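Here the complex is missing one protein chain, while the rest keep their positions.
Note that the chains are named A and B in the order they appear, and that numbering of residues resets to 1 at the start of each chain.
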Amino acid sequence: MKWNIVYRETWLHHTNPTLKLIVLVFLFIAVLFVHNPNVLINFSLALLLLFMLYTGYPWKFLLLLFLPFFLIFVSTASSMMMFGEGTKTWFRWGLIHVTEESFLRGVHLGFRALSFALLGLLFSLTTRPVRLFYSLMQQLKLKPKYAYSFLAAVRLLPIMLEEFQTVHNALKVRGTASHGWMEKIKRYAIPLLSQSIRRAQRIAVAMEAKRFSSSTKRTFYYEIGFSKYDIALVALFALVAAAAYYTGVHYPYIPVTDVR
Amino acid sequence: MSTTTKGLKLADILTTIVIAVVFGIIYKVWGPLYDFVKVFGFHLDQLIYGMWFIAASVAYLLIRKPGVALLAEIAASSGELIMGSEWGLEVLIYGVIQGLLAEVVFAAFRYKRFDVLVVSLGAIGATIGSLVMDFYKGYIGALAPWNMALFLIARFVGAVVISGFFAVSLVKALEKTGVTQMLRPASKDDYDALDR
């Protein structure tokens, strides 16, 4: 996504996008099987550090980006805390029933959501879509018709946002009768969608007019390979995971090893 | 006369992905809204959860071909991810599973029916997909029983209303604009008329 913000390219930008995606998805799945809050807290903190140091964006921007994540943390944690089952009651008020188990489970869930969010951000902030899809075509043999369709869609994003202004202008120029809000949503949503469909069709025709076809063998303008940064990536995440596990088990913050 | 190629045609894929990305934007704004509704408690938030399945329904109703529902959910969630979703990588995995289960439902009807019932069942499929993930990720099983029942009902009802009924009405409105004509093969009648 183009954030109109100047950023520094870090080594994470230079890693192979496919490998990065695989590593991060693997970690995502691994986190699902972590039930020890100590390990998870360590892991989240390590990700937070990476996020601050290696995405290459200014701190102010990162903080701003982080705000909604904090909300997720709180909301995910709190609903489990208040309504989860457990035996050691801490607090009860009407339907709200906070127990030690549910509280810890809530905290654990909060950190889990946090680490998912960070994994996602680490990826999206350091990957240019063009590089990602070229890499997917080259490393995972993704069919070009899918890859280029995604790229075209990414290119259309800002244009579609402008489209909103266009529809607004059209209604201003032609005048509108004042209807309810449902009517209003439709007045915008339908033209926006139908315009995007039309755009997509035209681009498909333009692509085929440039003799795009999935059957012939194609060359690539960008060749995405592997480099020393990829070794660094795998090594670093292996180290982070191992360290989080080791310290979590041996130097716990909370005397609970499984929140289930 | 259209050439029969294996799988989806470029135009189908491109259209599916582009509308899915439009929904991706909606998915992204839906996040904060969802959190806002959550404040009211009683799983009211679950009533609007169904919006996150709508790309599959709409794409299926528009393009009417195998694979588009899954593709649409994946594309919408990638779009959401690229825009910096609060849920990060999670959305991608959820997207895959939700799309897959919606697709299974449509396949069960052999991609021959395009009405409210089928799409609502598709939405229910997607809901089940999201729940599978939730059980793993969010320890939903550990909620108090009354609470859990409320949670499930709210999510299923919301899904059917938004990704079932609303999706159908949206596509009906789109059909009136004539764009769908380009998406579907010309009828045999039209070809026959050439000889008149």
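Here is the rule we use: a residue touches a chain if its C-beta (ideal position, glycine included) is under 8 Å from a C-beta of that chain, and two chains touch if they have at least 3 such contacts.
One rule holds for everything that comes next: contacts and distances are computed from a predicted model.
Between the names "3-oxoacyl-[acyl-carrier-protein] reductase", "Energy-coupling factor transport system ATP-binding protein", "Aspartyl/glutamyl-tRNA(Asn/Gln) amidotransferase subunit C" or "3-isopropylmalate dehydratase small subunit", the one given in UniProt for the chain missing from this structure view is "Energy-coupling factor transport system ATP-binding protein".
Considering A:Phe26, A:Phe220 or A:Tyr246, the position touching the chain not shown turns out to be A:Phe220 (whole complex). Set against the missing chain, the residues A:Leu19, A:Leu45 or A:Leu151 yield one that touches it, A:Leu151.
Check A:Asn169, A:Ser227 or A:Thr257 against the missing chain and you find that the one touching it is A:Asn169. Although one chain is not displayed, chain B still touches it through residues 1-3, 10-11, 176-179, 181-182, 185-187, 190-191, 193-195.
Considering the complete assembly, chain A touches the hidden chain via residues 130, 148, 151-152, 154-155, 158, 166, 169-177, 191, 198-199, 201-213, 216-221, 223.
We take it that only the chains that are shown with their structure count from here on.
Rounded to whole angstrom units, the spacing between the C-alpha centres of chain A and chain B is 19. Every residue of chain B that touches chain A in the complex is listed here, in rising order: 8, 10-11, 13-22, 25, 31-32, 35, 38, 62, 71, 75, 78-79, 81-93, 136-139, 142-144, 147, 170, 173-174, 177, 179, 182-183. Chain A makes touch with chain B in their complex at residues 1, 24-25, 28, 32, 65, 68-69, 71-72, 75-76, 79-80, 83-85, 95, 97, 102, 105, 109, 112-113, 116-121, 123-125, 129, 145-146, 149-150, 152-154, 156-157, 160, 186, 189-194, 196-201, 203-205, 207-208, 212, 214, 259-260.
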